[in-house]
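Worksheet: one structure, shown below.
Removed from the display is one protein chain of the complex; every other protein chain stays in position.
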Amino acid sequence: MVDADLYVRVQQFYAHQMPLLEARNFEEFLRTFTEDGSIEHRPGGWKLEGRVQLLTEMSARRGDPSNPRVGEISARQARADNIPYYDGLVYRYWFDRMLIDRVEADTLRVRYQAVVSMTDATGKVSFEPTTTVEDVLVESGGELRTRSRVVTHDSPNWADKIHNPS
Amino acid sequence: MVDADLYVRVQQFYAHQMPLLEARNFEEFLRTFTEDGSIEHRPGGWKLEGRVQLLTEMSARRGDPSNPRVGEISARQARADNIPYYDGLVYRYWFDRMLIDRVEADTLRVRYQAVVSMTDATGKVSFEPTTTVEDVLVESGGELRTRSRVVTHDSPNWADKIHNPS
Partner (left out) sequence: MVDADLYVRVQQFYAHQMPLLEARNFEEFLRTFTEDGSIEHRPGGWKLEGRVQLLTEMSARRGDPSNPRVGEISARQARADNIPYYDGLVYRYWFDRMLIDRVEADTLRVRYQAVVSMTDATGKVSFEPTTTVEDVLVESGGELRTRSRVVTHDSPNWADKIHNPS
């Protein structure tokens, strides 16, 4: 359990961090990660390590909401074929039930559940499979940063699902 | 960044404010706005200014959940034809990732994302296009009130979308 000040600081950290990803502002988003920060998707997914690898992946995959939507494709296939599979979509992350523990003097473990909504140009809203997430945040120079994020998807077949069916 | 007390006060402000709108309790809802309070919808939407204009619009549009649902209509057409297009629906606002800044001694800027769920009498749930919101809150006599709300919809065609297709 954490005190109120730290709880609010962590909430504000995410409220700053995640809109940067949604705005495709990747370089600024990745400055909220440590240099060696990682994002891993389970089960049966992949782990991206370090800002360089993360930037490469995000730049190739996140697309542009003003482009036409790509055809039906899964997350795994989009990586294999190098497809910007968020083209034509505004995606938003919804976090809930954040449980925060201080595990070392400068290190927090934050667990929460998350779901991604996708709104297309017509206004249709769909949702990716729900997930649970475990982040490690580290504090340095008065700043919080994400050192690791492990996303566990609630469907074992999440990576092979068509991510935004018509 | 704000301290924990103010963060919690703002959370509790919205937890009080928004159920009044959902309950169609418009007069009490509008008392949580300043006299000149405004709500604006972008892009390509409209701006309503002052409690009188807001009350007129809400009374005409918000309908009654125990009425039958109206036929397929967009937000823009419902305004043109003066249709209570929330008839037959319970709508709920879901807010997330509230980022709070004090911009003047008595003035806060609050940014968040929001989505509206609609549950009809059969239990079907649908969602309006996601949005981001920027509110200005002012404090007077120990009370927070909304001075302005700017809702930016994530679909450019939000106002012409059938708002709750069958």
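For the reader, a short list of remarks on this structure follows.
Chains here go by letter, A and B, matching the order in which they are written, and residues are numbered from 1 within each.
We take it that contacts are C-beta pairs under 8 Å (C-beta built on N, C-alpha and C of every residue); 3 or more make two chains touch, one makes a residue touch a chain.
This is a predicted model, so every value here is computed, not measured.
In the complete complex, the hidden chain is touched by one of A:L30, A:L54 or A:I100, namely A:I100.
Of A:R61, A:R102, A:R147 or A:K161, it is A:K161 that touches the chain left out of the display. The chain not shown here touches chain B at positions 4-5, 7-9, 11-12, 14-16, 18-19, 90, 92-96, 117, 119-125. If you put the missing chain back, the residues of chain A touching it would be 1-5, 7-8, 94, 96-100, 111-113, 115, 126-130, 132, 153-158, 161.
The rule we apply is simple: only the chains that are shown with their structure count from here on.
Once the centre of each chain is set as its mean CA position, chain A and chain B turn out to be 27 Å apart.
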